[in-house]
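One protein chain omitted, others in place.
Chain nomenclature is as follows: A, B and C, assigned in order of appearance, with residue numbering initiated at 1 for each chain independently.
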Amino acid sequence: MDLQAIVDDIVRELEPRLGEGKVADYIPELARIDPKQFGIAITTVEGQTYKAGDAETSFSIQSISKVFMLTLALGKAGEGVWNRVGREPSGSAFNSIVQLEHEHGIPRNPFINAGAIVVADMVLAGHAPREAIGEYLRFMRYVADDETLSIDEKVAQSEQKTGYRNFALANFMRGFGNLHHPVEHVLGVYFHQCALALSCVQLSHAGLYLAHRGTNPLTGFSVVSPKRARRINALMMMCGHYDGSGDFAFHVGLPGKSGVGGGILAVAPGKASIAVWSPGLNKVGNSALGSVALEMLATKTGWSVFGT
Amino acid sequence: MDLQAIVDDIVRELEPRLGEGKVADYIPELARIDPKQFGIAITTVEGQTYKAGDAETSFSIQSISKVFMLTLALGKAGEGVWNRVGREPSGSAFNSIVQLEHEHGIPRNPFINAGAIVVADMVLAGHAPREAIGEYLRFMRYVADDETLSIDEKVAQSEQKTGYRNFALANFMRGFGNLHHPVEHVLGVYFHQCALALSCVQLSHAGLYLAHRGTNPLTGFSVVSPKRARRINALMMMCGHYDGSGDFAFHVGLPGKSGVGGGILAVAPGKASIAVWSPGLNKVGNSALGSVALEMLATKTGWSVFGT
Amino acid sequence: MDLQAIVDDIVRELEPRLGEGKVADYIPELARIDPKQFGIAITTVEGQTYKAGDAETSFSIQSISKVFMLTLALGKAGEGVWNRVGREPSGSAFNSIVQLEHEHGIPRNPFINAGAIVVADMVLAGHAPREAIGEYLRFMRYVADDETLSIDEKVAQSEQKTGYRNFALANFMRGFGNLHHPVEHVLGVYFHQCALALSCVQLSHAGLYLAHRGTNPLTGFSVVSPKRARRINALMMMCGHYDGSGDFAFHVGLPGKSGVGGGILAVAPGKASIAVWSPGLNKVGNSALGSVALEMLATKTGWSVFGT
Partner (left out) sequence: MDLQAIVDDIVRELEPRLGEGKVADYIPELARIDPKQFGIAITTVEGQTYKAGDAETSFSIQSISKVFMLTLALGKAGEGVWNRVGREPSGSAFNSIVQLEHEHGIPRNPFINAGAIVVADMVLAGHAPREAIGEYLRFMRYVADDETLSIDEKVAQSEQKTGYRNFALANFMRGFGNLHHPVEHVLGVYFHQCALALSCVQLSHAGLYLAHRGTNPLTGFSVVSPKRARRINALMMMCGHYDGSGDFAFHVGLPGKSGVGGGILAVAPGKASIAVWSPGLNKVGNSALGSVALEMLATKTGWSVFGT
């Protein structure tokens, strides 16, 4: 299988569709991005990286950060994480508050905003926001094996100023006792984790441990146990694309996590970590061309976990 | 990998837990089943069947039938199926009507009751209920390669008399124009499809096409295309266990479909079709010991689709 | 106060607006009504009737019947009625099923469809539908003091054939054990009670006991105690116009009950019973011109219960 040819083909086939979808406009800093961009990078468990298009351009990973923060929280709190956040698809939008009221402040899963805010609260674990953000950044540099990663402070500030819905979710859960730190601290961490800037190449490196039994084959660094890697993959499959998770499983068949910055991280267990990026979003808030690209990739490679 | 040893181990390990869970009591005929039973059967794509416990005892497949009826409906209506039923996890109980009201009579997916009732309406396709039931029974005999399969008329009658919630769902959707046949006809089909009696061995045969690119390797019969087999597997993963689908993916990591009769069909793509049965149900309505057994199996075999 | 001049004025002022609103089209028999009709009748507790417009034309009272059936049920079951139906505004549409699922089959109040179906079940009280319908008709003739009242069998049949939503509600509640008779029997009663045909004059007579401490001053017949009359009025105020009850209280300030046939019964406690009718409905399903007429009447008479 010639993966370089495959990614080149995908870039070529998507060329005429560049600009499809709608760039997220509720975060002012993101609204300015040129929509006509697309990048893809595949890093195999053998350590080869294949890339095409704007694969080296940095973008805001946004909600993709939820996968890495969950990894961190599981390392700190172990399976106790699941006392404060569920593992089921939500059946509603990424920022819905309805379910929280019906289920007493316990978010459905760690990949909707409410759940990720609880996870950020766990990573805080009594520390100052600055320290928790530092820990996250060190962790990301470690899994990506790249000391140059940095957080875009402008994006973080931009979200801080306009993230009313997240303030609502956080205060709501704090009212139920499911946040242990001040709302401002927790959201400080949350907005900064989302504002990390990565390229497709960097993201495909960062996610590689999920494809390789919890260990990054590029560095040999062990991140999580094989069992935990499987479970994180399961969560990505079930809940990684908000209310479009079913569609993503149907069309692509790989665990994945999207962000409103237009990135998607997908995992082909035992085979590769894949990152795609294109800023235009579809109706449920996932990268329009990114989703299409991953469907093409799954078809061409036969990597769907649901059969060849 | 010695699969016979694995299934024997599972039966031995579960022996002390026989009787766990709660037998479904809302269908009088099912309420009488002896709860202290457990069976397991694995049929590999190479055509070998491994079985242990009560693997030859017939049980009511109930909602597992939804997988086969969906297969039939896709054969008739193709991707047009998705105009009348969604592909997303529901985030609510198997018989919830709330989502239907908010989403104008379009059920979330074909594996909750409302969705399966729409699918039964598609299979009816202008015919009399008797003919549709006949078609279903012929199809099941074909995929299981077993002419002895039959429907337990007593169970069907029992559900007909007490299935108020299903009558509510069907009338509700009919009010939205999403049922094309009389409610009594559609539910006649639905109650009969659920009342099919199969043993674990028979069920593992019937589901084998899903593990083997749409073709039953025992008979060579082609049932669906490889792509369609993948997609049905994806739907089973996302929606096969109602509001416990996330948990099943987390612990087992295989596409599966449960029924309130206590059966679960699981698919290890490219490897095997697995059927387990034990009547006691957990809180979300899936077989308690069946779920445990599949988690044990996935651990022992490394068959989770999310990594080894 | 010259009530005849007031009703004449109202008819004159509404003349140019005849035809406003939208005639209910989900009941085929009702869809054929000429929308350019308007009638009003006031019967005072002193026994005088003032009328104008199409005040002698019969129309289908539909949900206005819920007030009289509640009166009957309270006579049979006393305050025990409230174990099976609530007394709070629903905050949702007249035929919503969502609340029922969240509140275990107990409808919010007796004036939404679900609640009225439970009330019909109480009036059945072990009898055949024909007998319950007979009892209702006798009661209506008694309170209206008019032996000519009759049920429009065509309308009843029309609803029977297309009332899927009501079948859904009834089956749903039967599943929760909150209907004691077969769904077909209960809905048989319900569809017939709705199909009673009355003119504004007749309806203003029928409702007079609610304005006069539970006793019809025209006949001297005691229907309910003063306390029960007050309570029924309270329920009409709070729940009589579905999700437009707040607006009706705000603009009109009288207890009232509307029907999709375009009629509204309003009560000015201690003063009069008022009936208006015009087939066109507003967005929440209440007579558009009827609501306007009652606001005009309340303003001209100072009869609002909320102050002069």
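Rule of thumb we're sticking to: a contact is a pair of C-beta atoms (placed from the backbone, for glycine too) under 8 Å apart; a residue touches a chain by one contact, two chains touch by 3 or more.
These figures come from a predicted structure and were not determined experimentally.
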| item | value |
| --- | --- |
| Which displayed chains the hidden chain touches across the whole complex | A, C |
| Listed residues C:Gly21, C:Gly39, C:Gly105 or C:Pro255, member touching the removed chain | C:Pro255 |
| Which residue of A:Asp2, A:Glu56, A:Glu101 or A:Glu131 touches the chain not shown here | A:Glu101 |
| Contact residue for the chain not shown (choose from C:Ser245, C:Ser287 or C:Thr301) | C:Ser245 |
| Where the missing chain touches chain C, by residue | 86-92, 99, 108-109, 210-211, 213, 226, 229-231, 233-235, 237-239, 243-247, 249-250, 253, 255, 269-270, 304-308 |
| Hidden partner chain, residues of chain A it touches | 96-98, 101-102, 164-165, 167-172, 174-175, 183 |
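As a convention for this text, only the chains that are shown with their structure count from here on.
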| item | value |
| --- | --- |
| Most distant chain from chain B, judged by the mean position of its C-alpha atoms | C |
| Chain whose Cα centroid lies nearest the overall Cα centroid | B |
| Chain centre separation in whole Å, for chain C relative to chain B (CA means) | 47 |
| Centre distance in Å when chain A and chain C are each reduced to the mean of their C-alpha atoms | 55 |
| Residue numbers of chain B (touch at least two other chains) | none |
